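With one protein chain removed, the remaining protein chains of the complex are shown where they sit.
This part shows subunit A:
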């Protein structure tokens, strides 16, 4: 019983609350018409904290599989209470329309551990016009 108590204490200490991150993103919905073989969306990840955080932007399809989109910039440091534009160019890959999720994810600093990762995803619908 004593060993269980020690083990519980070790685990509790190891998993104690540490620094965490989160964010916002606008817009979260969008419909784009494009005359080219790709469509572009500009999103604005935001940092609700007072300290800077590291942010990554990813693009997924409806099944949360990664999409080979061009994201500029895809990873960056964001100052406290700030937001910045990120340009996402999504190829149609031969389709006439495409639904994607553009997600802003908080990335913990290497020296820190995070148990809750915040992810804000927007849904965007691209239509190809000929």
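To be clear about the criterion, a contact is a pair of C-beta atoms (placed from the backbone, for glycine too) under 8 Å apart; a residue touches a chain by one contact, two chains touch by 3 or more; residues count from 1.
Methods note: contacts and distances are computed from a predicted model.
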item	value
Protein that the absent chain corresponds to, by UniProt name, given "Spore coat protein U domain-containing protein", "Enoyl-CoA hydratase/isomerase family protein", "Iron(III) transport system substrate-binding protein" or "Carbohydrate ABC transporter membrane protein 2, CUT1 family"	"Spore coat protein U domain-containing protein"
Touch with the omitted chain, as defined above, among A:26, A:51 or A:96	A:26
Residue ranges of subunit A at the interface with the undisplayed chain	1, 4, 6-8, 10-12, 14-18, 20-29, 46, 48-49, 101, 103, 105-106, 113-123
